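One protein chain omitted, others in place.
Residue numbering begins at 1 within each chain, and the chains themselves are lettered A, B and C in the order written.
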Amino acid sequence: MTKILGKTGLESWLHNIMQERALVAPKHVGDLILFDPVQSVDEVVFDYENTNLSPKEFFFPRTDTLFTTKSQDNDVELIPTIIDQETVIFGIRPCDARGIAMLDGPYLDDPADSLWAQHRNKTTMIGLSCTKPAPQCFCTSVGSAPNDSSSVDIMLTEVDDGYAVEAVTEKGERLLQGVELKESDVTLSAPSCDTSVPAEGIVETVKKVFDSPYWSRLADRCIHCNVCAYVCPTCYCFDIRDRTDKGKIERIRTWESCQSKGFTRIAGGHDPRADKGSRLRQRFCHKLLYFPQQFGPLSCVGCGRCVVSCPVNIDIREIISDLQELGAKVG
Amino acid sequence: MGEDFTQQIRDKAKELLENGAVECVIGYETGSDGVSARPAFIYDAAEVDRLAFDNTCTHNLVKYLLDKKGKSTAVVVKGCDSRALNLLLSERQIQRDKVYVIGVVCPGVVEWGWNKRSEQLQKRCNWCRQHTPVVSDFAVGEPITEEPPAEFADVAEMATKTAEDRATFWRDQAERCIRCYACRQACPGCYCIDCFVELLDPEWVGIRIAPDENWMWNTIRAYHLGGRCISCNECERVCPVNIPLSLLNRKLEQEVLDLFDYKAGMSEDAPAPLITFKKDENLGIAE
Amino acid sequence: MSEDNSPLVIGFLCNWCSYAGADMAGTSRQAYPPNIRIMRVPCSGRVDPLLIVKCFEEGADAVLVAGCHPGDCHYTEGNYHGRRRFALLRDLLDFMGIEKERFRIEWISASEGKRFAKVVSEFTDEMTKLGPRKVG
Partner (left out) sequence: MSRIGVFVCHCGTNIGGIVNVPEVVEAAKAMPLVAYADENKYTCSEVGQGSIRDAIREQKLDRVVVAACSPRMHENTFRKTVATAGLNPYLLEIANLREHCSWVHSDSKKATAKAIDHVRMAVAKVARHESLFPKQVGLTKRALVIGGGITGIQAALDIASAGHEVVLVEKEPSVGGRMSQLDKTFPTLDCSACILTPKMVDVAQHPNITLLSYSEVKEVRGFVGNFEVDILKKAKMVDHKTCTGCGTCWQKCPEKVTSEFDLGLGQRTAIYIPFAQAVPNKPVIDMENCRYQKYLKWTQTEEGKKPPECRICEKLCPTKSIAWEQQEEIVTEKFGALVVATGFKTFDHSVYGEYGAGRYPDVISSLQLERLMSAAGPTEGEVLRPSDNTHPKNIVFIQCVGSRDDKVGRPYCSKVCCMYTAKHAIMLKEHDPEVQCYVFYIDIRAGGKDFEEFARRAQDESGAVYLRGRVSQIYQDGKTLKVLGEDSLIGRPVEIDADLVVLATGMEASEDADRLAQTLHISYNIYNFLIEAHPKLRPVETQTDGVFVAGAAVGPRDIPDCVAHGSAAAAKVIGLLSQDSLTTDPLTAIVAPMKCVGCFACKAVCPFNAIEEQTTRDGRIIASVNESLCKGCGLCVVACRPGAINLRGFTNQQLLSEVMTLVRR
């Protein structure tokens, strides 16, 4: 039996959530759709393919303070950042949620990252399954699906008279307390995502084609900006630096990407990945080889943001099929 | 228009590759969405049929010549892109004898995105006063000679706002900037080994991706392009959060025109306005 | 803005003319408001737009750059280049929302102590009237 929440019911529920928690939802910002804190329900956008930037921003912010210092008569005390703000993210797509869940691997393995851990348990994800996947989506090819509810706390699926509600986790159930749902026997159809990408066995293939000249040819047109890494829900690299302001010292963590020129430059100026080909290869090796070797799943959830945002159309799906072809030839 | 241009480019590319005049031809090919164009690097004469030219060919390919220093390369340039050649030649970043220029008279590029293509011309093509390449070894298409004088309505409209509104407007843009530096990476004028924004010592711009730091980044990036920007508008196109960078560039373009009567990239040897001066010019400051 | 929200003015003075002019204002006891903080640079041509934008980014209310009168520069051309850079920068900053009046350029020679005091007083009063920066 599926439980249904009417459109108005959903809006009043969101309204209640907003009273004690910060509600983040897809919102029109100029001609972009971005996850953003909303002050009123009518700012929330319900029909969209996906946001321009991924929701990782609310778990791994673009700029974060790890800790600040307080110094009194020359002994220094480190004050870690405590997050006490409860947040609810509404309208997160299954692929993004799976991306966030996937980063628990690198961030929560020992030693766990306290900030990530606090963000994760202070944030509740209300998923919205995709009714019509976009042309750039290929979640089914990388182990997910338009209605995959494995990583969200609550999964909503749009039906004729509202949204089918499924509380996935106990945190989700707590959030649903006091929300009366109608029973209904409508069966939820499994929407299809027809772009298929030959991601099967890509881990072995990438190992085989690591030294192929394909990478430098591919990197010819790459301009090495950080767009793909910053829009991607599963890219989690960062840079750390201290900052002083009015006598207070903060340790700042911000987004960084393997495509930046200085990312792997080491003391003395040597850069093991100085040429363009090796930097571009690093991105796809991490996603299709190193991450799966270390944490299991491919570090790509098929959201297609990098395909859409890349200024020179470096398309991971095209690369995967090229690599498979190359892999087959190498044998 | 497309078919004829495409064929001319393919034939010229084939000829250049076969007689070894160039090692690589940089042009456009159709992207993975089958709809929009993307840069293409052809090394082998047999692959020239990948080359295509249509009204989504917007990338400024001159930027790639910076990676091909010393290697003889052919490049397809539109009117606006060609001005970047003069910029890089005047700043000694490329050698004229190593570059074979296939200059295409550009009818204008349409608004497009991945898997999206409209028939409406990009706003920058409405402003464009340089449809015909300023430099070319092989010309494709009929040159358009008479161009109406430049107009800067968007800049004027912005100037009507109060200082506070302008400050708020640019602060909102700065709020959205994620410092991915796509604008810098796409720009032919940006080729520094270490960009000022990434310097640790002196740390001009802090590491934080925050409004203050982003505001400084966007201001100085625009200033460093003052008198150098050839308004190919790649920076605005590649920005993932749609910051209207053309507003900044065109404001400076207008100022450089008014103050120094200078247009970037029009000739290889005219010195950029900020590295020369006239003793008795009156620039309206400290009068 | 400092505590009693009187404007923080940062002055870049060229060593040969304006800094000497400011010294002359001192020796002839020409009083002016104490808001300005003076930095000595070899030439107005050494004042980097990066420094000026950094001042505004970090919240300074006004910046004064003072150099030799055109033709008097100890290095012959320093102020000519400076003049072009500041003309362009001032228009860009104005476009970005920093009022043109907040960034002032003056040519002050080594013997114009009185004039230096007048310029600084005028500038500080003007900034006090203009009030704190509204945004950023």
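Assume contacts are C-beta pairs under 8 Å (C-beta built on N, C-alpha and C of every residue); 3 or more make two chains touch, one makes a residue touch a chain.
This structure is a prediction, so every number in the text was calculated from the model and none was measured.
Taking every chain of the complex into account, the chain not shown here touches A, B, C. Across C:22, C:105 or C:127, the single residue that touches the chain missing here is C:22.
Within the complete assembly, residues 91-93, 191-196, 199, 201-204, 224, 271-272, 274-276 of chain B touch the chain that is not shown.
Summarising the interface, chain C meets the missing chain with residues 2, 8, 10, 15-17, 19-20, 22-23, 25-27, 29-34, 37-43, 45-51, 54-55, 58-60, 68, 71-78, 81, 85, 109-112, 117.
With the whole complex as reference, residues 244-246, 269 of chain A touch the missing chain.
Simple rule for what comes next: only the chains that are shown with their structure count from here on.
Here B is the chain whose Cα centre lies closest to the centre of all protein Cα atoms.
We define each chain's centre as the mean of its Cα atoms; on that basis chain B and chain C are separated by 35 Å. Spacing of chain A relative to chain B, judged by their CA centroids, is 32 angstrom. Multi-chain contact residues, meaning those touching two or more other chains, do not occur anywhere in chain A. Residue numbers of chain B whose C-beta contacts span two or more other chains: none are found.
Considering their complex, residues 155, 158-159, 163-171, 196, 204, 211-213, 215-216, 219-220, 222-223, 226-227, 248, 251-252, 255-256, 259-260, 273-275, 277-279, 281, 283-286 of chain B touch chain C.
Listed in rising order, the residues of chain A touching chain B in the complex are 29-32, 34, 52-53, 62-63, 135-136, 217, 220-221, 223-227, 229-231, 239, 241, 243, 252, 254-255, 257, 260, 262, 276, 307-313, 315, 317-318. Only residues 49-50, 53-54, 57-58, 70-71, 77, 80-81, 83-99, 105-107, 133-136 of chain C touch chain B when the two sit together in their complex.
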